[in-house]
Every structure is written in structure tokens, then in C-alpha cells.
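One protein chain omitted, others in place.
When the chains are written out, they are named A, B and C in that same order, and each has its own residue count from 1.
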Amino acid sequence: MPFIKYNEKNIYYEVHGEGEVIVILNGIMMSHMSWKAFIPELSRNNKVVLLDFLDQGKSDKMDSLYKQDLQVEVVKAVIDKLELNKINLFGISYGGEVALQFALKYKNLLNKLILFNTTSNTNSWLQDIGRGWINAAETKDAETFYNVTIPIIYSPSFYNKNIDWMNKRRKILYKVFKEDFLISMIRLIKSAEGYDVKEKLNKIDISTLIVSSEYDFITPVAEQEDIYKGIPNSQYILIRECGHASMYEKPNEFINILKGYLFVEKEIKIV
Amino acid sequence: MPFIKYNEKNIYYEVHGEGEVIVILNGIMMSHMSWKAFIPELSRNNKVVLLDFLDQGKSDKMDSLYKQDLQVEVVKAVIDKLELNKINLFGISYGGEVALQFALKYKNLLNKLILFNTTSNTNSWLQDIGRGWINAAETKDAETFYNVTIPIIYSPSFYNKNIDWMNKRRKILYKVFKEDFLISMIRLIKSAEGYDVKEKLNKIDISTLIVSSEYDFITPVAEQEDIYKGIPNSQYILIRECGHASMYEKPNEFINILKGYLFVEKEIKIV
Amino acid sequence: MPFIKYNEKNIYYEVHGEGEVIVILNGIMMSHMSWKAFIPELSRNNKVVLLDFLDQGKSDKMDSLYKQDLQVEVVKAVIDKLELNKINLFGISYGGEVALQFALKYKNLLNKLILFNTTSNTNSWLQDIGRGWINAAETKDAETFYNVTIPIIYSPSFYNKNIDWMNKRRKILYKVFKEDFLISMIRLIKSAEGYDVKEKLNKIDISTLIVSSEYDFITPVAEQEDIYKGIPNSQYILIRECGHASMYEKPNEFINILKGYLFVEKEIKIV
Partner (left out) sequence: MPFIKYNEKNIYYEVHGEGEVIVILNGIMMSHMSWKAFIPELSRNNKVVLLDFLDQGKSDKMDSLYKQDLQVEVVKAVIDKLELNKINLFGISYGGEVALQFALKYKNLLNKLILFNTTSNTNSWLQDIGRGWINAAETKDAETFYNVTIPIIYSPSFYNKNIDWMNKRRKILYKVFKEDFLISMIRLIKSAEGYDVKEKLNKIDISTLIVSSEYDFITPVAEQEDIYKGIPNSQYILIRECGHASMYEKPNEFINILKGYLFVEKEIKIV
């Protein structure tokens, strides 16, 4: 069974394919299931490790509050269990925050770091946005939670053009946004409060790719700009006309950028 | 007393100063009170007319749902009462939507049209953002309503730099966000559903100024770009590093742009 | 005759209107003539002082190389002659560079500072662009000088939409770009080499307005962003879909922003 134990808790993980390893860290409302459409292409040349954070997907729920560094140890436990080394670590949004903290603590385990739609700190603005999400979760009403959290993570142009798809998704998510899920969400959001690695970014000395979306209204472009300026050996790409949920809005730009970065063997120097 | 009757309802208005007329239409959560800091400067050379829409400020509450075109008639009633003509009409956000509809219906009354942070239509995305605000209002909880609606209307950089001011504002707004206010908000938000003048913009043949904020996450820059492309005789200015609530974040850029536009007498042609 | 003597050289100036003073400093290829279309509106409420720098317009040519700080003294000499005080100083491009240096040396003479399309330093890139312009001037061929310098200072969209106007302008400029003019241009360009006030911007403690154009390919937006970050009490506005020659591309946005800023009497504080 694809579980490991961490502190008495079950952590769900999956491994797909063979090759250089990439470990995928989910955004806050995602789970291993969110990557289904990407797995065939991603696992064609790489060993892909998916995992659910505590309070996410098939991993165990928590009983009390914790900080994101607990999730860093969850990732470490999975890597240890699978005896992985020199892994490429990918994170999006919440997953990117955990990836940055992992890179600061366990950089020897890493080859490349890949950050989509990530911030280096939960500033007051983002914290209060998060508190609005918590308040919405506390209503235990799926519709409230959907309307408060989902439209804003898409770009207006995508949402409007794909309103039928969004409405199908709304129905699916109403089933997901049950009381248990919403209570886990509250803990997950709170675990990111106080997060701040902005001043430590310059200690990350591995090759890093940073990807922004033009219309990301949760972790706006300026946040990734800070990370790009902070990490010495970093690349920076922007996806045009795209919101925070870049993997859903622009799945092909998403996978191309990710695979291209994994695939290139060494840095090119123009002399 | 500065009220007029419209359909048995009291509409509150104020007049300040003498000179060319400017009528100010509020954003959805604002009232005539919001302009206090601007009145001395605005009324120094102009006759400034403030008014509260139905369900806003000191104007009467409504008992049932209505559409924004009712607010258009409210504006018309105030203008008639004051026997104004060739007015300059300013609107921000919700007020800009009413201003656009007013311009289409009563263009002969207008001199110049000024639109800050305005959209030409309540698209699906904006409608669903609005429904999240309605859900938040339905909790009747001031904190929930604040967290869901306020942070997102400011730019992250402003919010973070002015967190003390924001926290003072939070306390003030907790007192404002009482049940009555929240029920009015629900009607106001619903009155904008279905709004769409995008295809009629080319019929607006008066001089128009359009102002965007770089980090407006409610009516993003692309919305004002549409209006600029739609209205033949329009000017377009952007305030950098500013969110949706441009008047609070950048009061000086705000007043300069507004007064400059009012103040210039005729169009310059380079020959 | 509207000339003053400075170091044995004639400096041409003009005064229009009455009111608070605004002194206008030209861009490098401009002269007092460039402002003709703006004078009626500008001088309606202000005393407008135009002047030609050394090597510009009706002012005397120079015989040898000099630095921009000589132009700072030219401005000072005109201000002294006219016994002006608490002036508002406007500069665009080259004129903005002189204005910044003036503000650092004679800040007591100033009320407000207004900078359109200005950089805080002639960096290597801009210097080499300038050397290309010098090389073009050295051919003494009007067509070469036009093609090398003029298209790039307009936005593509403006240039393409107004190609008839551009072609008329081309004919006019062919008459202007005579040998004498081109030799003066070489000295003017060289006078800006070595210019750098970037680290001193924080010493400018007067109210300052900074205006960028979205498609300014000579002093790109990032340059004005530096100035905005450097000067503590500054405002920052951007003109959309506009190139370096903002006054020609967007004369109405230009004059509105300028007059609005002059016109507002005191800073608004939101409390």
C-alpha cells in the first residue's frame, strides 16, 4: 500500500515511471489526483513522485494546528522511504512554499528546484486573504467556499471563456467541499501564517526555475520577481493571460516549461 | 435638508463649491462620506455634487431587488432637482457602471465622462466574485465580510506597507458592517448582475477619461482597455503600483488626474 | 528681445501668461517651438517660461564640448533674470535630466518637480544608443538621422496609425536636420554622457511627479520606476500605449496630468 507513517500519521504517495526523479508538491486545495492528466507525459521520462500533505487527499487529517515545517518533514520522510537522492523538487503555491523551506533545510538532497506561482512569505495581505478563506470554510457551506476561493484563482478571461467547464467543476467541488475537507483547509491555511524565507533566498544555491502567471491575483508577479532576485542561480518565465491555477488554465505551457527545464542537462554559457 | 424623493425613497445628496459641475458616483461600499478628504480640493474650482445611491449611506434602503438602471434614474432625479446641465460625470467601480449607463441614456446632459476602475460588463468571473461577497454578507459577520472583500481591493504592497492604517480601518468597518448594511450590500451586488454595455460603448461620443490601476484584481486593466478601445474619444491613464481602491491608495495621483482632466478646456491637436 | 546673456552666449526664452510659474525644459531634439500647441492651455492659469538650451533652437551654438551642468546654469540664469521664485520645474527626457540636477543644486528655488520620460543616469546602454545617434549625425544626412532617431521614439501603434502625419513630419524635419543642427546635436548628446544622479535622488525632498510611457524604448518604464523609488515624496503615473515622445503621441493625457499636478494645492492624506 502506498502509504508511509510519519509521526503515527499515514502519508499517501504514488510513484510513476522511471528516470530522473521529480517530486511534486501540491497547491493547498489540490491532491495527487489533480495531476492525473499530466502523469502520462511527466512519467514518460521521469520517475514522478506524488504525495499528499497532511490534511490533504488520502493522507491523514491532523487533530490540531501545526506549521508548514511539518510538511517539510513529511516530504523528507517520503524521500527517505523511497531512498531518493538528487531529486528535482517541484512546488506550486503552498507546495512551492514547502519546497523553498525544504531547499533551505535539505539542499544536499536536491538537484533542481521548480517553483510555480509561489511567494516567499505570507505577508499581511495574503494572510488576510487566507483568513477570508478560513471564514468561508467556517460556514461549512460548499457554495460559499467555492465563490470565495475559486473565481479569484482563475484569470477573468479563462473563467469567462470556459464557463461551462467552470460550472462542471463547481459541481464536482461542491462534493469535495464537505465539512471534513473544510476543517482540514482551515489548518492548512493557518500552517502558512508566519511563513517567511525572503531574507534567506540567497542561501539557495541550486539551479531554480521560477514561473509566474500574468493574472495571478493570489501570488502576483511581484512575488516571483522577489524570488528571482533573491536566488542567485535562477531562471524566470512568465505565462501570459493566465491566472494562479496555471496548471489548469495553461496545461501545455505548464508541462512544456516544466519538462524543458528538467530535460536540459547543463547550463549554457554564451562566450 | 439635502434629500430628494425618488419613487417615495429619500435620496441623499450634497453640494459643495461653485463652478463647472462634477457629479460623483460612489463605488459599491462607499458613500458621500468617503470623499471627505477630497472635497476641499475638488470644490475649490468646481461645484461638486455627491449623492448616495439607493441602499447606500444616508439614502433609503430598498425592500426588494432592482437593477442598476434604477440608480441611473436616481442620478437623473438629483440632476433634475438641482437643474444641472452639461455636467461632468465621475464614477468609480459600481459608480462607473452607472455612469456608463447614464451616458448611454442621457448623453445630452453630459460634458465629460470620467471612469476610474470600471468594467463595461459583469462577466461570469466578476459575477461569481460578487456571489462570494454575497455569501460573506449572508453570514452577517463583519469579520468574514471584511476578510473576503477588503484585502483583495488593495494592492499587496499598499496593504503590507500600511498595515497599521488597514487595521484601524478594519475596526471602523466592523462597526459599519452591520446587518442592515450587509443586506443592502447584497441587493447592490445583485443589481449589477446582467450589466453589459460592452457592445454599445462606441455610441458614447463625449470626451471620456479612463483610469486603471496596475494591481486592480477586481476590475483588472484589461477591462479598462476594452472601454478605451470602445469609446472613440477617450483618454487612458494608468496608476502604477495601485489596487482597485485607487482613491485610498493613491489619493494624490487620483485627484491630480481627475482635476487635470476637468480643468483642461479644449482638446489639443498636434498639427 | 527675449534673450539673456550667459557666459557671452545668447539664451532664448519666452514668457506666456500670468500665475504660478512653470519653467519648461525641452527634450534634446526640441525647442521652444515644440510647445506651440500647448501654450494656450498651459498659460491660461500659469506663467509659462520656455527656454532653449545652449545648442538648441534660437539660443547660441557652442564651440566646444560641455556637460549638462552647464545647462543647469543656463536655467538658473533665466530664472534669476526673470526674478522667479518657488517655480514649478518641468523637464522631459534631456530636460528632465537637467531638471533633476537643478533640483539637487537649487532646491530652494523650487516648488514642484515634474519629470516626463526621464532617466536618472546615462547608463552604458543609453550612452551607446546615443553614440549611434552621433554616428548618424556625423553622416550629415537628414534621412539617415531621421530613420535612426525618430521611429524608435514613437510607439509602433502610434507610428503606424499616424503614418501620414509622420511622413509630413519627416519632410519638416529634413529641413531642420541641417549640418549646423546635427553638429549641435552631437554636442548635446555628448553633454549627457557621464550623467548619474541615481544615488542622490533621496536628497530631493520636494513634491515630484514622475510620468512614464508604456512603450518608451529610450527611457523605458524601469528608469522612471527607479526615480519613483528614489525620491521620497513622489507620485507616479503611466500613459498607456504611448512611446517616448509622450507630448506628441498623447497630448491630452500629457496636458491633463501636467495641469492637474500643478493645480492641486495641497497633498491629500487619507486618515
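To be clear about the criterion, a contact is a pair of C-beta atoms (placed from the backbone, for glycine too) under 8 Å apart; a residue touches a chain by one contact, two chains touch by 3 or more.
Only a predicted model underlies this, so the values are computations on that prediction, with no experimental measurement involved.
Counting contacts over the entire complex, the absent chain touches A, C. The residue from C:15, C:37, C:104 or C:152 that touches the chain not shown here is C:152.
If you put the hidden chain back, the residue from A:14, A:41, A:138 or A:226 that touches it is A:41.
Only one of the listed residues, A:63, A:164 or A:267, touches the absent chain: A:267. Only one of A:32, A:47, A:187 or A:250 touches the chain withheld from this view, namely A:250. When the full complex is taken into account, the listed residue touching the unshown chain is C:124, out of C:64, C:108 or C:124. Looking at subunit C, the residues touching the absent chain are 123-126, 128-129, 131-132, 134-136, 138-139, 141, 143-144, 147-152, 154, 156-157, 159-160, 163, 166, 215, 217, 220, 222-223.
Interface residues of subunit A with the unshown chain, by the touch rule above, are 37-38, 41, 44-45, 165, 209, 212, 214, 225, 228, 235-241, 248, 250-253, 255-261, 263-271.
Heads up, the rule we're going with is that only the chains that are shown with their structure count from here on.
Shared contact partners of subunit A and subunit B are absent; no chain touches both. For the pair subunit B and subunit C, the fraction of shared interface numbers is greater than half, so the two copies use mostly the same residues to meet. Copies subunit A and subunit C of the same sequence differ by a rotation of 180 degrees once their CA atoms are superposed, given in steps of 5.
Work out the mean CA point of subunit B and of subunit C, and you get 36 Å between them.
Averaged Cα coordinates give subunit A a centre that lies 48 Å from the centre of subunit C.
Shown for subunit A are the residues that touch two or more other chains, of which there are none.
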